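All protein chains but one are shown in place.
Moving on, here comes subunit A:
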Amino acid sequence: MARTILTALVSAAVMGVGSYAASAATLDDVKAKGFVQCGVNTGLAGFAAPNASGDWSGFDVDYCKAIAAAVFGDATKVKYTPLSAKERFPALQSGEVDVLARNTTWSINRDTALGFNFRPVNYYDGQGFMVRKELDVKSALELSGAAVCVQTGTTTELNLADYFKANNLQYNPVVFEKLEEVNAAYDAGRCDVYTTDQSGLYSLRLTLSKPDDHIVLPEIISKEPLAPAVRQGDDQWFDIVSWVHYALVQAEEFGVTQANVEEMKKSANPDVQRFLGVEADSKIGTDLGLTNEWAVNIVKAVGNYGEVFDRNIGAGSPLKIERGLNALWNKGGLQYAPPVR
């Protein structure tokens, strides 16, 4: 709370007295600083959460690391700024962070009025509901009269209002600013329903005192394309952040993994050679403002998209989320990278 007010004031102040650096090259700033300042969520296991010794890990965190690897060839050159839903936008607008990798939905309002740029969707999500099993609710349409816990500053609270209105259902919103406050309130029975992105629900359920007492309802009431965000006005940085994702997806498509990336450099396939920067006189990396090793560095640091997914939120994690829409385009999903040439 105090922090939100502070961020708001700071961003107001920066707008007032600072000289806004929208067109300044973020890449140069990042190189000069020596690290990427990455905005992540405050602790959503699987997406971004610090461990006991303060090391961050998760799906979004791997994007921060991948960007650092692309820029510096060193995935450790990241500093994390944990941001609540409400704090994240002022933080990016004011330049407090260089990039937001924080399960943020790409929407037209954020793309225009808020002054951000989004491109590749790194996780196709949708909003869901979680309830206590004992309530014996099978569908969201049975939720009329319920108290619903929701985090403010999200698309979630807007979709919620629209969904209940469209279906003529009554509800009582219980709105908090911090994730841990929503969790605590839901856990204590202040509300009957918890709503957020479905991926988030799977993660949050594991933090409740009795995860097995709760179920996630089948309805998905919205489209939540989660994407990294940058400020408008810096095309080069926008390109780098976008292509980090495309590189991860392309690597999966080529079968390039963290383990075999050095091996793959010797591949006879010209597409793979170009992607990994071993083609003679390749300028792909340098045209991005990086080195030709950029894709190799990314994969060495975090693996390909499939590996990042499995390790943090998929089969290899406690969350066990299916690939679903996030499978590659040639495996029935939506993940698709433009050609690297």
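One rule holds for everything that comes next: a contact is a pair of C-beta atoms (placed from the backbone, for glycine too) under 8 Å apart; a residue touches a chain by one contact, two chains touch by 3 or more; residues count from 1.
Everything that follows uses one rule, which is that contacts and distances are computed from a predicted model.
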"Acyl-CoA dehydrogenase", "Nitrite reductase (NADH) small subunit", "Amino acid ABC transporter permease" or "2-oxoglutarate oxidoreductase" - which is the UniProt name of the missing chain: "Amino acid ABC transporter permease"
Which residue of A:L141, A:A161, A:L206 or A:L334 touches the chain not shown here: A:A161
Absent-chain contact - pick from A:K86, A:R102, A:H245 or A:R323: A:K86
Touching the absent chain when the full complex is considered, from A:G145, A:P211 or A:G324: A:G145
Hidden partner interface residues of subunit A, rising order: 1, 4-5, 8-9, 11-12, 14-20, 22-23, 85-86, 89-90, 93, 109-110, 112-115, 135, 143-147, 152-153, 157-158, 160-162, 164-165, 171-178, 181, 184-185, 188-190, 192, 231-233
